[in-house]
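Note that one protein chain is taken out, while the other chains of the complex remain in position.
Chain IDs A and B follow the sequence of writing; residue 1 opens each chain.
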Amino acid sequence: MSLTPRFPHFLHGGDYNPDQWLDHPDILERDVLLMEKAHVNAVSVGIFAWATLEPEEGQYNFTWLDEVNSRLKKHGVHMILATPSGARPAWMAEKYPEVLRVNDRFERAHFGGRHNHCPSSPVYRAKVQKIDRALAERYAGDENVILWHISNEFSGDCRCPLCQERFRTWLKDRYGTLDNLNRAWYTGFWSMGYTAWSQIEPPSPRGQMANLSLLLDWRRFSTWQCADFIAMERDTVKAVNPDLPVTANLMESFWDYDYFRLCEELDVVSWDCYPTWTGGDDADLAAYIGMNHDLMRSFRRQPFLLMESTPSLVNWKAVNKLKKPGMHLLSSLQAVAHGSNSVLYFQWRKGRGNAEMFHGAVVSHDGRDDTRVFGDVTEVGKALETLGDGLYASPVQQARVCILYDWSARWATEYSQVGLNGKMDYHGTALAHYRALWKMGIPVDFCDMRESTDLSSYSLVICPQLYLFMNGIEEKLRTFVANGGTLVMTCFSGISDATNLAFLADTPYRLTDVLGVRETELDALSPEECNHAAFTDGEVWRATGLCARPALEGAEVLAIYTDDFYAGLPAVTRNRFGKGEAWYLAARFDDDALLSLYARLSGSLKLPRALETDLPHGVTAHRRGKYVFVENYSGKTVTLSLPGTYEDALKGTDAGDTLTLAPCTVSVLLED
Amino acid sequence: MSLTPRFPHFLHGGDYNPDQWLDHPDILERDVLLMEKAHVNAVSVGIFAWATLEPEEGQYNFTWLDEVNSRLKKHGVHMILATPSGARPAWMAEKYPEVLRVNDRFERAHFGGRHNHCPSSPVYRAKVQKIDRALAERYAGDENVILWHISNEFSGDCRCPLCQERFRTWLKDRYGTLDNLNRAWYTGFWSMGYTAWSQIEPPSPRGQMANLSLLLDWRRFSTWQCADFIAMERDTVKAVNPDLPVTANLMESFWDYDYFRLCEELDVVSWDCYPTWTGGDDADLAAYIGMNHDLMRSFRRQPFLLMESTPSLVNWKAVNKLKKPGMHLLSSLQAVAHGSNSVLYFQWRKGRGNAEMFHGAVVSHDGRDDTRVFGDVTEVGKALETLGDGLYASPVQQARVCILYDWSARWATEYSQVGLNGKMDYHGTALAHYRALWKMGIPVDFCDMRESTDLSSYSLVICPQLYLFMNGIEEKLRTFVANGGTLVMTCFSGISDATNLAFLADTPYRLTDVLGVRETELDALSPEECNHAAFTDGEVWRATGLCARPALEGAEVLAIYTDDFYAGLPAVTRNRFGKGEAWYLAARFDDDALLSLYARLSGSLKLPRALETDLPHGVTAHRRGKYVFVENYSGKTVTLSLPGTYEDALKGTDAGDTLTLAPCTVSVLLED
Partner (left out) sequence: MSLTPRFPHFLHGGDYNPDQWLDHPDILERDVLLMEKAHVNAVSVGIFAWATLEPEEGQYNFTWLDEVNSRLKKHGVHMILATPSGARPAWMAEKYPEVLRVNDRFERAHFGGRHNHCPSSPVYRAKVQKIDRALAERYAGDENVILWHISNEFSGDCRCPLCQERFRTWLKDRYGTLDNLNRAWYTGFWSMGYTAWSQIEPPSPRGQMANLSLLLDWRRFSTWQCADFIAMERDTVKAVNPDLPVTANLMESFWDYDYFRLCEELDVVSWDCYPTWTGGDDADLAAYIGMNHDLMRSFRRQPFLLMESTPSLVNWKAVNKLKKPGMHLLSSLQAVAHGSNSVLYFQWRKGRGNAEMFHGAVVSHDGRDDTRVFGDVTEVGKALETLGDGLYASPVQQARVCILYDWSARWATEYSQVGLNGKMDYHGTALAHYRALWKMGIPVDFCDMRESTDLSSYSLVICPQLYLFMNGIEEKLRTFVANGGTLVMTCFSGISDATNLAFLADTPYRLTDVLGVRETELDALSPEECNHAAFTDGEVWRATGLCARPALEGAEVLAIYTDDFYAGLPAVTRNRFGKGEAWYLAARFDDDALLSLYARLSGSLKLPRALETDLPHGVTAHRRGKYVFVENYSGKTVTLSLPGTYEDALKGTDAGDTLTLAPCTVSVLLED
């Protein structure tokens, strides 16, 4: 359970950039006093400090960092140490242009911004390794340093000649021969067949954007490039001290890389979480953020860290809103409820200038500690101390529901030209299913389709639009059902294989007997259109966006379409297969329908819930060990009856029979 | 009437890409059996097969095509043979980058996509000629091959140095001297005068986009480039067998090239038709498609081919909808009613991968022939056989109405900076006039302003926003009216000459005496504004978008503006001139107004209609010889009384007095 063995407790703090304040020693002194006051115990240092650490090529300057570290240490603040590879110094860009990225129009970047290095550049890799090693040699043995923070928010890709060559090599490793590649990529289409490896280029609006298999493999290659870069940095710092763990900060609903794959390279998963809370009805947003937390927890099946969050507001949205009173505690503890072992902020102190000068921070330009924000932050620091190591040691409630969520399926779905072009919305479809479970406080895991995936511990597996099948997932699903599991699969599943070649077969591929149904045609609905599914008991579900026309292969019809030229066709079916059952949803159904579906399955499968009581709209519950977090995102005061005896763990009082939650508040109940 | 002398019958079939399935011989065998079952008699082969035909430079492989052809022949399926120039192999792009197009930012394309070759490249032309000749030598003598399909959906242009040089040469041929060009292009404006031919470049957002005459001439040059390329391919294949006709597949509402001019190079006009039918009220869409069909028929004044259409759905629109029951037969016979001698699809069988893997096809990935789509296709195949050669030999009803529709006028209008910038909508204005006639089942021809244009056979000529006059069209219109014709001209006509220089005269140029009116100012209305024209009999027309202020020069005022500062000015006028009359519409009037106008003219001019009866909303009728197609796009069941005795040509029964049409259905009536 401990992600940071040198300091096995909840972390509270955030990004700290003393390198921007070296000409203000008074401020550096004052920072640590304020940190103590705010109950901060850990800060991330050096994230973009390369130009300060190595002001000239090969000339390192660690003095300032030594001083920062010893000052922090004196005040009980631990250091998460970053490698500085997220942004390179100007001298490096000037001397070695190859360190800069080439965009999808084959244009080399000029110096500027961040996160835009070439991951293949031997020069860049050598420079990164050298400074990483120097940092490790100096700080990896220091007990005050508790975690490596590799680079920052990896994203994007490079199309320079070096990266192109690595892409070709990666393809050779994957396909062996051009014949295999041509077949896998279906290059017979539009005379695309390659006759030399050198003809292959990355996707580009100036070149090839039509080949969906190329697009898909480019994303896999980009994932591999990033994983390889992380591994290089990780191996460099761990060569000095293998026991100091390594993380990298991830992002929400991230598209560029397969995070399941990437997290194989990390010891600790962490992420940066920036919702736009309104203080009104934030239920949908909270479910969306909850899904991101649960994904982070699922990547390595362990607690994670909330590496960045704002103590007040951000500065890069169209409308940047302050957090309403209570929201900071609520949103911070949401992360903890889902398995975070930290609440960390970007950032400690607002910078004076440049792009993020108005991003929220614990301390603002006025340097005051009598602000609303400083108070909110201090409250969170105290709350984490109050909940303490009892909670820290408690894992989140074991899930018996799994949603299959896979980056290859997502990429292929959203690249595909079909149905609702550009709005096939893989992530949103998974979220719709997740949201129904979230509303009931039912814990959920996510799995992807890697070979290691094991579904045997689940009672319910959900496949929302699992368009692409790979690594024999159809066999795993068949076995899962045969052994007694319940499968829910939606339309547009099992259509294409690992390289996005359509199966020449009935679909969902090799599961038509398990589901007792096959899909014949997929219709798309305009935004103003809908259809309906009528159950025999009179219940009616609303369908929008996508409606498939299925043909029965033995399933029981639970509901039929009522409208248009598919009136009378099956819309929801269930099939007994082996010891289990498989549900098929022919259409994209709305939230009420999915809530009804999972309420029914929750009852029949006796799925565990965080709190066995009715949760009002906008309220959810999550459990870690004996701690139950009841969170109110409804924007209203709500009341619910408690199904047992609890202590209010933050107040230390008896929680009573009835829990009343003001808007934007959370209650942590400790089970007797 | 026969476009394909070797097989003088309706063609049914579509694009067939066996080159994508060479590793599935079972599928190739099954294809021809399924074709027979679907009443398919012709397929287009080889459209993007260059990489398969010439896998290495100079190494041709025709074996597979021989086998395909003989297999097709065995099953009574004829071959439309494509030249493969629509997409070049990767080896060619790699070895000869000059074959790739340069875009309007002067960037050379990388390999990828299709339809992006340079039309000037000597290498490309040589390679195309070589493979075209080889194909012709092998197949042009084969009786199973019935038509050449040149390249695919020509579009766009190239700005490489070679194309620039050809542009300059083309301009020299056109203008002789720079002085002439400078005058014609009005380069005195903004110091644009050229003092050397080498200074002239194509339009580019990085260079010159302001000169409207340059923009216009660039479109004419692009037309010439494409025509020249087509001619090269045509001459190459016809050098082997001059009797095998040649087509190229065109597109809807196409902007890039002047299709009247381009079709001079073709034996047969064909086009690719992809409406998004909803199955609801599709009346406006059907009229829009009808206009495209009638344009295709007008280009060479002969029947045309429907070269591509979807048997189910497409995959490249925002919402890709299935065809409702009945819609496939209705939309297929719409083409035939307007003069098509074929119903052909893209495509026979869905590809397994790549950009169009989900485009509708006769056979889907599951390979089944028990699908709804396969049934719909078979029904069309049977219908064409039933209607048979009697219909095939029948020309469409002779039109006495002509709409002047000219690409130069269109380009100049839509490039012009005036009135409703970017929404001058030449095509839409022509369509509005066409639509009124379509609703009454009145046949319409289109003419452009080429020197060959002859208006003498028409009773009514309509000039919707004929902004640009050239080749003496004003004289033709004057003569037409003087000789007894009726002219309808709208505001914004006769403003500029062939190179887009404004006439220094009253407008419409040299027609103010014919119309009895001149235009003094053109006002543009915001979307929320409108004006009205009131007739003495109380009828009121609604005007939106454009309202001109005319001054009378002798015309009779039929209606006056009622609103704003043009209240009381003439809005609709009529002038007797010679034996005819000329109407002037000062504003852009709405659909009801135009319907009223043409109902009145239809009565006074006794214009022929396909069916002399009232057609309900959404229903239209077209006639070929003794066959009358009554088409229902209203989305509702409609009934109409028949003005004569007819046989239902598809059912072989007596049609009775009253025709009832379900939604999305068509009835083919055979006149006794």
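By our rule, contacts are C-beta pairs under 8 Å (C-beta built on N, C-alpha and C of every residue); 3 or more make two chains touch, one makes a residue touch a chain.
Predicted model only: the values in this text are computed from it and were never measured.
Note on the undisplayed chain: of the listed residues B:L162, B:M232, B:L285 or B:A524, the one touching it is B:A524. From the options A:T195, A:T371 or A:T453, the residue with contact to the unseen chain in the full assembly is A:T371.
The hidden chain makes contact, of the residues B:Q59, B:T177, B:Q417 or B:T658, with B:Q417.
For the chain left out of this panel, the touching residue among A:F106, A:W197 or A:F358 is A:F358. Within the whole complex, the absent chain has one touching residue among B:F7, B:W185 or B:F299, and that is B:W185.
On the side of chain A, the interface with the absent chain consists of residues 17, 19-20, 22-23, 27, 48-52, 55-56, 84, 87-91, 93-94, 103, 107, 109-114, 278-279, 312-313, 315-322, 324-325, 350-358, 365-367, 371-373, using the contact rule stated above. Interface residues of chain B with the unshown chain, by the touch rule above, are 105-106, 183, 185-196, 198-199, 201, 204, 206-213, 416-423, 495-496, 499-507, 518, 520-521, 523-526, 549, 564-565.
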